[in-house]
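Take this structure first; my questions come after.
Of the protein chains in this complex, all but one are displayed in their positions.
Naming follows writing order (A and B), and every chain is counted from residue 1.
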Amino acid sequence: MNLRLAVGFLLVISIVFLGVFAPWIALYPTDMGLFPRDQKPSLSHLLGTDSIGRDIFSMLVHGITATLMVGAMAGSLSTMVGVVTGFVAAYKGGLVAELLRRLIDIFLVIPVLPLLIVLSGTLARQNVTYFTLALIIAIFGWPGAARNIQSLVLSLKKREFVDLAKLSNERDPEILFKEIMPNMLSYIGATFGMQVGAAMVTETALSLMGLGPSNANTMGIMLYWTRQFAAITRGMWWWFLPPALVLIIFFIGLQLLNMGLDEVFNPRLKRVTGE
Amino acid sequence: MLFLIRKKIDVNISPICQYLVKKLVVFCVTLWFAVTINFVIPRLYRVNPIEQQLRALEMTYGYQAIEGIDIKKVVAETRARLGLDQDMFTQYVSYLIQMFKFDFGISYGAFPTPVVELISYYLPYSLGLLFTTLIISWSLGVLLGVFIAFKRGSKIDSTLTSAMLFLNRIPFYILALILIYLLGYVFSIFPMSGTYGYHVVPGFNLTFISSLIYHSTLPALSILLVSLGGWMIMMRSTVVNILEEDYLTMAKAKGLRKTTIIKRYIFRNALLPQVTGLAMSLGHILGGSLIVETVFAYRGLGTLLAWAVGSGDTFVMQATFFMSTFAVLTANLIVDLTYALIDPRIRG
Partner (left out) sequence: MLRVEDLRVYYDSVLGQYKVVDGVSLEIKEKEIYGISGESGCGKSTLAEAILRLVKPPGYVKSGKVIFEGVDIVNLKEDELREIRWKELSYIPQGSMNSLNPVLKVEEQMIDAITAHSQMSKIEARGMSTEALKTVGLSTKVLGMYPHELSGGMKQRVCIAMSVTLKPLFVVADEPVTALDVTTQRIVLESIAELRDKFGVTIMLIAHDMAVQAEMVDKLAIMYAGKIMEIGSVHEVFEDPFHPYTKCLIASIPSMEKTSIKGIPGIAPSPLYWPPGCRFHPRCPQAKEICGKNEPQLCEIKNGRLVACHLFG
């Protein structure tokens, strides 16, 4: 197991761990006004308290859960849709596939974030749940996954074993499962990772602007409150740095994981000295 | 649809014309698609948010006159203009025509200012920030990429490349928060928000421009430091691939000077995918820059959008989306045209 894979996996899994076991790790409930406000980190409050009187460490840990949940939901949705559409777009001919290709092209050019903002901005705040948020992120996120899968299938399609399979009269679904899929699994995994990461970035951005679920608690919403209370200008680093750093660590870990998996699953010629 | 149009054009026109026309068609179709989404979204709800706004307007101001403007008349006109009481198709057509004329209606949150006015107040700063940062980031990335490609395998290469790879993963706005804290609060080098000084008046004078640059540095840095890595790594891998190419061996065999080889053989070939990469990432970078603007309360479309969301101003929201898309698509078109100039293979 190479270094990148190990470190990446470690980073990602520790954050996921925090998220999954949040209810047990968080020391305090996250209701408002329970504690004295704006407290710096201390022994009783590991990360201090915020301007609404909540323990930041508990907020953070629950925030991780929420953000991860939205990311995972959106990521799975967009990957699933992306795999199917990407395959159709790459493999089939005909009007539907052509339209799909055009659609993917269009979505990849348009600035999606403003569109998302408009969409969630017009939704009444009360209607936005974690799932709704994940859904709309996925609606605009699947073209990214589709494009990945599309280029992969295109390159696989050109390779000889597919022609051989066609010659031996395999039908399309057979070809899909027996010949192409096994080569794709690692890429689908990588795409999923990327989609989850991208979904988390988008969710945090939307929540930062105040478009997240109203009584929810993602890391993005934590950052939203820091802005509402001008935490940065007041130097309350213990409030805004933890969520920011957790996100950074997670994304870097994801990147390392991807790179490590790539090295493991795609055997290339061993590195020659001097490159 | 699209390929039918393409087929008709294939006859007897030079390849570069074909290329340009194709790109123009893509531009129009994509813009049309964005506009259509803009049209559809408010109408998906049971009660059209625009209709809601208009009713709210009537309720709030209906029995007074603001600066001599008859609210009921304006609302009725807007209703008529949007054709909210007509069928979908007529609405759609008139909507398309309005978009074509850049007629976005009246702002609800800043009534009775026309939306176009708001947009033109905020747009220049967004464009200025975005494109300046983009040009600097892209150029620097390209130059660094070439430099680091020649040093591949060395310590500098691995450290710099890893650093850039990680920086690239940080969302713009997170870096913005950190920069505000470090450089604004802790070290107080740069202002933590705003577009120009409090008492500075916009104009073509030195005070304004220097104040603008001073306030724009942190927002620009947030975007620059993140996107720089992407360009650098892409250029590096392109150059590394080119160094393996046969025509590079030929250039060396010909005994050309190193600068000549770098300029004419490496650079000119490596730029092509870089330009394409620039076009592809414009949408994403613009989106990110909008969020950065809200973090800095920078006078740009991002702040306008955030305000519009806060006050539920659908017209402004839609107009902002439209203008962002329009800007990105136009920039894409320009990049495509540039590509046609530098790649002789496109010319046929």
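One rule holds for everything that comes next: contacts are C-beta pairs under 8 Å (C-beta built on N, C-alpha and C of every residue); 3 or more make two chains touch, one makes a residue touch a chain.
As the structure is a computational prediction, the values presented were derived from the model and not from experiment.
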Which is it among B:Asp103, B:Asp157 or B:Asp343 that touches the chain not included here? B:Asp343
Sole touch to the unshown chain from B:Asn38, B:Gln53, B:Ser126 or B:Asn269: residue B:Asn269
Taking the full complex into account, find the residue in B:Ala251, B:Leu278, B:Ile291 or B:Leu304 that is in contact with the omitted chain. B:Ala251
On chain B, the omitted chain is touched by residues 244-247, 249-257, 260, 264-265, 268-269, 272, 342-345
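Here is the rule we use: only the chains that are shown with their structure count from here on.
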Between chain A and chain B, what is the separation of their C-alpha centroids in Å? 23
Note: in the complex, chain A contacts chain B through residues 98-99, 102, 105-106, 108-115, 117-119, 121-122, 201, 204-205, 208-211, 223, 227, 232-233, 235, 237, 240-241, 244, 247-248, 251-252, 254-255, 274-275
Sites on chain B touched by chain A in the complex: 1-3, 26, 29-30, 33-34, 37-38, 41-42, 45, 49, 152-153, 165-166, 169-171, 173-174, 177-178, 180-181, 184-186, 192, 280, 282-284, 286-288, 290-291, 294-295, 305-306, 308-310, 312, 314, 317-318, 320-321, 324-325, 328-329, 332
